[in-house]
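Every protein chain except one is present and positioned as in the full complex.
Labels A, B and C are assigned to the chains in the order they are written; within every chain, residues are numbered from 1.
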Amino acid sequence: MFENLPLWPARASTMAGNVDLLYIFLVLLSLFTCVAIFITIVVFVTKYRRRLDGREAQQIEGSVLLEIAWTVVPLGIFMLIFAWGAIIYFQERVLPRDVAEIYVVGKQWMWKLQHVEGQREINQLHVPANRDIKLIMTSQDVIHSFFVPEFRIKQDVVPGRYTTLWFRATQPGTYHLFCSQYCGTQHSGMVGQIVVMEPAQYQAWLTTGGAFGSLAANGASLFAQLGCPTCHQSEMQGRGPILSEVYGNPVRLEDGQTVVADDNYIRESIVNPSAKIVSGFKPIMPVFQGLLNEEQLNELVAYVKSLNPPPAGSVNSPGIAAAETKPQQP
Amino acid sequence: MSDSPLLVEHPEHDNPALLHHFATPEQQRNTASLGMWLFLATEVMFFGGMFCAYLVYRYWYYNEFAAGSRSLDIWLGTINTVVLICSSLTVALGVKAAQLGKRKQLVGLLLATLVFGVAFLGIKGIEWYQKYEEHHIPGHSFDVSDIIQNYPQIHIDPSHSQIYFSLYFAMTGLHALHMIVGIGIFAFLTYYSWKGKYGPEYYTPIENGGLYWHFVDIIWIYLFPLLYLIDRKPLR
Amino acid sequence: MATAAVTTERENYLNAEYGIKSWLLTTDHKRIALLYLISITFFFFVGGFFALLIRLELLTPAGDLVLADTYNKLFTMHGQVMVFFFLIPSIPATLGNFLVPMMVGAKDLAFPRINLLSWYLYIAGGLLMLLCILTGGVDTGWTFYTPFSTGFSNTNVTEAGLAIFINGFSSILTGLNFVVTIHRMRAPGMTWSRMPLFLWSTYATSIIFLLGTPVIAITLLLVVMERAFGLGIFDPTRGGDPVLFQHLFWFYSHPAVYIMILPAMGVVSEIIPCFSRKRVFGYKAVAMSSIAIAVFGFLVWAHHMFVAGISLYAALVFSILSYLVALPSAVKVFNWTATMYKGSISFSTPMLYALGFIGLFTIGGLTGLFLACLGIDVHVHDTYFVIAHFHYIMVGGALMGYLGGLHFWWPKITGRMYPEAWGRLSAMIVFIGFNLTFFPQFILGYLGMPRRYWQYPPEFQVLNVFSTAGASILAVGYLLPMVYLLWSLRYGKLAGDNPWGASGLEWTTQSPPTTFNFDETPEVTWEAYDYEHIPLPMEVTLER
Partner (left out) sequence: MSAHVISTKLYVTIWIALMCLTVITAGVAFIDLGPFNTIVALSIATFKAVLVVLIFMHVKYTSERLTKTVVISAIFFLFLLLGLSMADYTTRLLG
């Protein structure tokens, strides 16, 4: 019977072992504390049980030394746990260089996934093993949460901005994908599968569904279709900034600030162009909020990113960590 | 007043204003005063939630907040501040009149406070009506194209403007609600002052009503710069 | 026995006046406490009924008992009713109302009429909540997360929000009354260092009532206004930040957990010395830790938001602060344990509940460390691990404390004893049923079962079956006291003024007390928990 009762899910990512190690440490620590307290209580209540011999309780005021001891010792242990947990959290949130990107859109009640190469999936995500994958996620309605227990990762997917998540799967196989933030009627139906494949198999899988064209290519045609090239030309005369080599680089704004053009910046510049005006330009670009759906936005973002000469893809200087959020939102 | 029959059973209380469960009038007064101050502390946190939202969005959407603030009538805002400060003076003097047992003076000062309070609400009403005519009230007919035209130098996103006006109406609305409650309390206090209920022996309600009134005044003292004075400097 | 009782019955607060009006217009804190007792018991069974339906639905992986929508409403209303209409008022409004004036040696609370107003506000909020439930319910989860609650749910969110808004004022006024009473109404000689620890924890609770509740009131008001007028403060399509709602919500709702647990800690701090016949170990440390919990409780709220999209640095700050609040809780557990050392311990029903409290609270507290720990929280956040953790605190902690306190002061409140054997039996049943219900959920959570799931993958079924089985036992454990406590009102033996030989001013008056509690204002000349000088009643000595 207990064969069907595992204590933790499979460890299928590089993160899982680290989390489990800390978890097991905490379980043992808790177990030790519980047992120590419970045994003490049991000993006290049996040894000092009220008897008919009329023995009275012995009044004891307290002990400052003990109070200090059982404040300071737990504090020390807590700080250890904090530091350990913080290290793991850093690993989870700070992205490694050279990651493969996949776009995720949550909506009531499904996961829509877009591969840079063009494959689109619903509620099923194919990824290669032993490759760092970055998920760039947004929601088109309410808050969802992308949760893969076997990878020990979770991140809320918030409408109106990108949040990111990365993982490196280690074991080929099929794993749960849950939405863990309550999102309405079919919340428990917003589940899917993560299919981890050997890299070679994954390459083969990629070629089977290429009908869509790559994400950046779709973005390029959308870019042309929306008339963007009228202003965003490749030389300086355009009324809008040149877009090649924007992504990942610092941009000087009209108000003197400098921001790094990350995913959220590009997204915002499309849906709400005038939030951050690039120095030397006028706020004349039309607002695309409501005119583009989240998938189209992702295509445009992917296109802008593809304009960078290779090797592209990594803006991930340690300063700009996983959840690239900015004070300004569309 | 379900307490009154109990007073009969306790003849040692010769002061009719002293409730049965207090030992001395002093204790009763201190109790009421502490209660009022604690209530004001909760009010600070009540407005605090909105101040928090204000702070976040002003930090994010400074341009829209600046433009929104410009569209308010600074004259009416200043006059309203003056009106409230005057009302605070009359309240403070009213408490003093009660302490000294000057009934007519007390009634006069409370009436003056009522007049100032109503004047404040009247001016606030005019301002809101202006906003209504300008379509600056959040909702379906919300439209800030006039603000956008007036300030071409600053880029303004209408939906962010709506956040400013949402906060403007939420904050001034709740403040006005507190004013209305305050006017109700003061009408009540005026009536009983006229009846001669309060004097040097017993003026706790006047004192506590005054504390409430001053508190509402203080909220406005902050709302005025936060909402009206964000950006008044000459445009470049 | 019973007939003798009738003839010798002294005048007390229960028989001082008769008629429905004498209850509904009473300003006597003890009668108001009973009004609360009846109303929160009603809401407890409403919330419990929803819980039972939830557990039955989760017996099988498929969503087969109720519809998905119904299930979502069930867990939402279970949460809202239990948190806002049972747990938060439970101990403060019943035992607190009854005991605070008596413990300080006063005739009543500082503001008796405001106290009655609190109850009416509670009832108004409660009726609105019932109306909301009966007209279709609400499905946002008790957390009301935006933008789901503002823009997507088409259930009775407005009604539920307003119900909790109104109920909030009831809490604020109750807290205000307690703080003022403790400051201003203490009898001569009742210094701060002589106050029973129940008063200290009630005082700490009231601080949270006063400073936290207004924030959730305004937050829910903003949600209601956003629904009504489309303000856009939390609406991402208008540039609002849905995460801001979470900040404001948890600013109150994390401290609210301490509103629930602190009074229970106070109860336990009364019970353990009494049934150990000892002064509590480290009185000052226990008293100060209550205040520390109340203050630190306000510093930790964003540990509910580690994966919500807050900044990395904010997460670090809130994580480290979260450990601070664990310290005073640990200090309390250690002191209670030390109190039993060299005591004279009896296993009366209240003591069983108190021991159960320590056990369950210890587990709940330790698993709290997991959630404060960033690395673990990312994995277990929004899973059944969290459910198990907070039920260990709120049900294993707060509810055990409430039941323990109810049994402990039942003789004082009603003048009657409950049947001791039944009391012990139900305490055991609750303890066993509780662990069977919620312990498997820790494992479920770590395995990855998300919360608020109407249907779930089949591999989680075994643990869910355990949980549902436990819930059935738990239900029996809660129904039993209901039955025998009611029975004792008529048939219980007369309690006497101080059946336990307990310390505290409330035990120096008659049971049930008279309307003004004390014939003369008492003068306190002894320290708290002065068990050396309190004789144990003969029958208690012999019974053991």
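What we mean here is this: a residue touches a chain if its C-beta (ideal position, glycine included) is under 8 Å from a C-beta of that chain, and two chains touch if they have at least 3 such contacts.
Small disclaimer: the values here were computed from a predicted structure and weren't measured.
Trainee: Thinking of the whole complex, not just what is shown, which of B:L19, B:V56 or B:I163 touches the missing chain?
Mentor: That would be B:V56, which touches the missing chain.
Trainee: Give the residue, chosen from B:T81, B:S159 or B:S193, that touches the chain omitted from the document.
Mentor: B:T81
Trainee: With the full complex in mind, choose from B:A23, B:I148, B:L174 or B:L211 the residue touching the hidden chain.
Mentor: In the full complex, the listed residue that touches the missing chain is B:L211.
Trainee: In the complete assembly, which of B:L93, B:L106, B:I137 or B:A170 touches the absent chain?
Mentor: Candidates B:L93, B:L106, B:I137 or B:A170; residue touching the omitted chain: B:L93.
Trainee: Looking at the whole complex, which of C:N15, C:T135, C:S311 or C:T521 touches the chain that is not displayed?
Mentor: The missing chain is touched by C:S311.
Trainee: For chain B, enumerate the residues touching the unshown chain of the complex.
Mentor: On the side of chain B, residues 29-30, 33-34, 37-38, 40-41, 44-45, 48-49, 51-52, 55-56, 59-60, 74, 77-78, 81-82, 85-86, 88-89, 91-93, 96, 99-100, 203, 207, 210-211, 214-215, 217-218, 221-222, 224-225, 228-234 touch the unshown chain.
Trainee: Spell out the interface residues on chain C facing the chain that's missing from view.
Mentor: 183, 211, 215, 243-244, 247-248, 251, 298-299, 301-302, 310-314, 317-318
Here, only the chains that are shown with their structure count from here on.
Trainee: With contacts counted as defined, which of the two, A-B or A-C, has more C-beta pairs across the interface?
Mentor: Taking the two pairs in turn, the one with more contacts turns out to be A-C.
Trainee: Need the CA-centroid distance for the pair chain A / chain C, whole Å please.
Mentor: Taking the mean C-alpha position of each chain, the two centres sit 36 Å apart.
Trainee: Nearest whole angstrom, what separates the Cα centre of chain A from the Cα centre of chain B?
Mentor: 45
Trainee: Can you tell me which residues of chain A touch two or more of the remaining chains?
Mentor: Correct list: 272, 329.
Trainee: Enumerate the residues of chain B that touch no fewer than two other chains.
Mentor: 60-61, 157 - these are the residues of chain B that touch more than one other chain.
Trainee: What does chain C use to touch chain A in their complex?
Mentor: By the definition above, chain C touches chain A via 63, 68-69, 72, 139-141, 145, 147-148, 151-153, 236-237, 239, 241-243, 276-279, 281-285, 306-309, 311-312, 315-316, 319-320, 323, 326-327, 330-331, 333-335, 337-338, 340-347, 355, 358-359, 362-363, 366-367, 369-370, 372-379, 381-383, 443, 446-448, 450-457, 459, 462-463, 531-532, 541, 544.
Trainee: Which of the residues in chain C come into contact with chain B in the complex?
Mentor: Residues of chain C touching chain B: 25-27, 106-108, 110-114, 172, 176-177, 179-180, 183-185, 210-215, 217-219, 222, 225, 229-233, 237-241, 244, 247-248, 251, 516, 521.
Trainee: Within the complex, which stretch of chain A touches chain C?
Mentor: 1, 4-9, 18-19, 22-23, 26, 29-30, 33-34, 37-38, 40-41, 44-45, 48-52, 54-63, 66-67, 70-71, 74-75, 78-79, 81-82, 84-90, 92-93, 108, 141-143, 145, 147, 149-150, 152-156, 158-161, 163, 176, 178-189, 191, 272, 289-290, 321-323, 325, 329-330
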